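Have a look at this one.
Every protein chain except one is present and positioned as in the full complex.
The block that comes next holds subunit A.
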Amino acid sequence: MAIDDIYTQGIAAGWSVRDASTLSADAVLETEVAIVGSGAGGGMAAEILTAAGLNVLMIEEGALYTAADFKDMDEWRGFSTLYQEGAGRMTADGAVYVFQGRAVGGSTTVNWTTSLRTPDPTLEHWAQAYALRDSTPADLAPWFARCEERLGIAPWAMEPNRNNALLRDGCARLGWSWKTIPRNVRGCWNLGYCGLGCPTNAKQSMLVTTIPQALRRGMTLLHHARAEALHFSANGVAALTVRALGKDARTPTGVTLTVKARHYVLAAGAINTPALLLRSRAPDPRGLIGRRTCIHPVNASLALFDEPVHGFHGAPQSIYSDHFLWPAQGLGYKLEVPPLQPVLMSGIFGSHGERLSLDMRQLDHAQVCIALMRDGFDAATSGGRVRIDAQGQPLLDYPLTEALWDGLRRAYLSMAEVQFAAGARSVRPVHLDGHDYRSWDEARRAIAFLPMRAQRATLYTAHLMGGCPMGEDKTRCVIDSRGRHHEIENLSIFDGSMFPTSIGANPQLSIYAFVARNATALADSLTPRRSASTDTAGVSAARHDAGGHRHAEA
């Protein structure tokens, strides 16, 4: 059964999809709203702004790949084409591996489909510490519901794969709370390759939902195009410079585009959005941009089971435990599992030579737990800082504090305990000093003495949050509660960089809901007359027929 890749037909039907690598001359592009980035925030914003009849140009540095490209379910292809820095991004000191998407659809093209609402205590903390307005659980409930409906989000109804089931069984045996994960899928084949691009279009990523819908309403999508700098005048952002990238989606071709818009939306993701603002020397009287970048630092624990686990197949995440998320004291963490395909696993084993060969032969019997630290809620874990290098490229400094190491050690313990409770034959903390412990007792004694140091512990993040915090407290926040920049009238920030701390849950649904709410408010403010129209589809169709974007050769 061939899968309709959506874009082939759409482009044939006249969608405005442009590949900047093919442009040969500089140009000025005019539009009502320019959106930088096509991930969770950019995609959701595009659908809502085009529904209001606005003329939208979406700018994405990565390439356009579709289900047709994902059919091989191949790790090398996925990592090298769909991720920032070919999946080799790291914090500046190299201590944490950073996973982010870089293609049309952004990280939603490669994410693992876990879709959780922002926890209530997190919303309460933001209201209290950052004066975030109108964002109580009750305020946001309709927006969560709307996004869940839009993206097919529902608890996973099939039996979890064994990698997840073992987390569930271990929790059940210990009396720890656990839950089934809601996923943003429709007609999922339960294959397990969400991280490499979904080959069936089941995953309701921005690539297959909001972006096609916005294109139907006349949006222009410009890919292979990197937003370089915003230019400011007395009235706010006056223009945006965009560099065309070559076929490799990395090397600039020399063609420069100047985008002129009424309003600019930044949705390049945490790390890249703050970096773009820093590169542009955006007004930042209190030096807030890029600070307090939170990452849910992740550590991992590897268990071997007598029975096969086959963690490389099946929906990657379907069970989680928040049993340790809100402890009375110290840093809290969430327990989940990752998909276990060979490249990721070769790093998790942490060995080399004969040992690695032996380890890899047990891939099908491996089960891996991960713990995500809820960073940013107090001074002991106040996040990292995005800065730019001499070429203006982003760097993330992320200090590993004592409080963080304490949480990581407790997480190694929890993970080992739950894995033994599930029947593990042995458990190895993913740490250079970790060994295969044979019992919970042995593991507990050894983990108590693991040196908690950078480069000894293997650390990851796939959740980048903060750097442009949202709230009414101007001494701490870059944007207001509707995502509008406090100093710059025609600039909004609609992506993971808006969060004042980490979320304490996988970020995508938090991004969708806040952006749905804030983009709706933006659409209302940009279209005071048009918002009365009940026939938005008709309005946008008419605008599209009238010529869409005006292009002028420079």
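As a convention for this text, contacts are C-beta pairs under 8 Å (C-beta built on N, C-alpha and C of every residue); 3 or more make two chains touch, one makes a residue touch a chain; residues count from 1.
The criterion applied here is as follows: contacts and distances are computed from a predicted model.
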Exercise. Can you pick, from "Biotin attachment protein", "Twin-arginine translocation pathway signal protein", "Methylene-tetrahydrofolate reductase-like protein" or "Transport permease protein", the UniProt protein name of the chain not displayed?
Worked result: "Twin-arginine translocation pathway signal protein"
For this session: Would you indicate which residue among A:28, A:129 or A:432 is in contact with the undisplayed chain?
Result: A:432
Problem set entry | Selected from A:21, A:135, A:200 or A:527 as touching the chain missing from the view | A:200
For this session: Could you please point out the subunit A residues that touch the chain left off the display?
Result: 1-3, 71-73, 75-76, 79-80, 85-86, 88-90, 92, 94-95, 189, 191, 193, 199-200, 250, 312-313, 341-343, 345-347, 352-358, 360-361, 363-364, 389, 391, 393-395, 432, 453-456
